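For this depiction, one protein chain was excluded, whereas all remaining protein chains were kept in their positions.
Order as written gives the chain letters A and B; numbering starts at 1 within each chain.
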Amino acid sequence: MNQTLTVCQSLIRTGILETFRRKEAWVVLCLTLLLTFGAYTFTFFGVNGLDIFVKDMALTAVGLFTTIIGSVIATRQIPDDISRRTIFPILSRPISRDQYVIARAIAAWVMTALCFLMMTTVVTLLLAALKLSFGIIFLQYIWLKLMSIMWLSAIGVFLSVTLSQSAAFTLCLMLALGSGAFSRTLLLTVGEGNALVNWIITFLYGFLPHYALFDTTGKVIYGWQPIPGLVVMALTVYAVAISGFWLYLATRRFRGQSL
Amino acid sequence: MDIIRVENLSVHYANGRVSHCAVNNLSFSVRAGEIIGFLGNNGAGKSSTIKALMGFQKPSSGTAFLFGENINVVASRQRVGFLPETALYSPYLTPRETLRQYGELSGLNPGEITEVTNVVLEKTGVLTKADVLNRTLSKGMLQRVGLAQALMNRPELLILDEVSSGLDPIGRRDLRTLLLAERERGATIFFSSHQLSEVESVCDRILILNHGNLVAERSISDIRSTEPSLEDYFVRVVSDASPAETGVSR
Partner (left out) sequence: MKYPALPIFVCIGLLSVSGVSAKYALPNHLIQPSSEGANEVYEEKPTTSIVGEFRTSVASYLYGKAHEYMHGGVVFRAATDTEVANGRRTASHGDSLEAHHGSQETTVIPEQEFDPRSVWGELDRGTQPWMDIRQHGHRDLSEALPLFRMMTWADPHFIEGYDMGSYLVFSSAKNMRVDRAMKFLEEGIANNPESYRLHKSYGHYALTITKQNELALKHLEKAVSIIETRQLAKRTQRDDSMTEGQQRVAQIEDLEQSQAWNEFIQVLRKLDRKEDAIRWSKRCIEVNAPCPSGRRALEVYGVKP
């Protein structure tokens, strides 16, 4: 366990250095600020009451770019190591393949979380300067977003050891961004068929990616009451369990791979 | 004690329905303190053998041991320093940061890492470029960085794949000095190279692979006394050996 933590620490540190030196994080931060401030500029043309619109644009941008950058980071961890052949000096150390995969996934989670927190902090400060603010539910939003990033990192790493890097990225992004639409459309079909079909659909629903469940942007921007603690706890447990499942599959898959 | 012991090792690669034999029933051993040159043409199976030793490639049959431990056990790599063939280290890190990463992965504490980093950077001639990004370094300098990371944990066994790749003549001379110094320190060295002059000047023994088969295993002193040169011997052995030959010439 100690060694796994050591490996995580090392990969996280170098991963953070890489992420910020690559400038991707800065690009998405700039885009987020542009979109948020851009939404606010309508005020200069006499449009008042833009509070919800500006918050909507801000959190939509943060959510979207976090998903994109999270998918990029998660799906390139292991393929980059393989293509650069840096996986050899890593695995030449007394580190098991399982430890390596888990460490890479945790590193992806931390790197994406940092990008997300950076964007959130800057956007919050910008909104505060524009005299806009979020309620206490915003803290729950941050926590659940961090949980969703955990899921995203796990599935991104699994896809990266199963498919090519570009296919993994595309699929990861589709699963994340399309999860809401998938779920809603499937839900719509329940009740339209017979009892057996309904049961099958309900059963399948549990296997869908529920990334959208973790996104509480709607409640935050409209100032709803905080989410029940039990719901937050249940989603946290779900995130940990489903991430563990995908990581288990990733380690199984990676164990047998020739490098 | 045999530091490396390989017993009937075979490695196959599947290519659709066809299976290609990269290493065929290989057996050899390396004693403590030896410097072994692992030679062969391109595609002879050198890298495949090394990958199997390091656990990157699962052997299709046979087994191997490092320090008496099976290569399937993670702990067998505890005292090994490995240099891969033409690795491209993270372009967004500096050599110092790269070495720090590998030091941590080797289990060194921060104090040890700082101390060892400066030593290996100087040994490998990278000290002046220690704080510039890897992507600004030449191929030869990256090879030196690779060598440096292999030395981070003061290994008792160095396994180096194509060690002189990308090195200029000064770099190769420094490499010879380095390898001999490591042997003085007590390390065992097992490396593959196409630079026969380096091999001849530092190695105790050589193994020659051809089409996955071990076709020669001789000491350098023996070759010097009986052959015109190592190059002539190598060419003769590789030319004479057919793909089906499994015998070892002396």
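Throughout what follows, contacts are C-beta pairs under 8 Å (C-beta built on N, C-alpha and C of every residue); 3 or more make two chains touch, one makes a residue touch a chain.
Worth saying up front: this structure is predicted, and the values here are computed from it rather than measured.
Looking at the complete complex, one finds that the omitted chain is in touch with A. Shown as candidates are A:Leu50, A:Leu163, A:Leu177 or A:Leu249; the residue that touches the absent chain is A:Leu50. Only one of A:Arg21, A:Arg85 or A:Lys219 touches the absent chain when the whole complex is considered: A:Lys219.
Interface with the hidden chain, as seen from subunit A, comprises residues 42, 47-53, 56, 144, 181, 184-185, 187-188, 190-192, 198, 201-202, 205-206, 210, 213-216, 218-219, 221-222, 224, 227-228, 231, 234-235, 238.
Just so we're on the same page, only the chains that are shown with their structure count from here on.
Contact residues of subunit B toward subunit A in the complex are 13, 51, 54-58, 74-78, 80-90, 92-93, 97, 101-102, 104-107, 133, 146, 149-150, 153, 159. On the subunit A side of its complex with subunit B, the touching residues are 3, 6-7, 9-11, 13-14, 17-18, 21-22, 84-86, 88-96, 256, 258-259.
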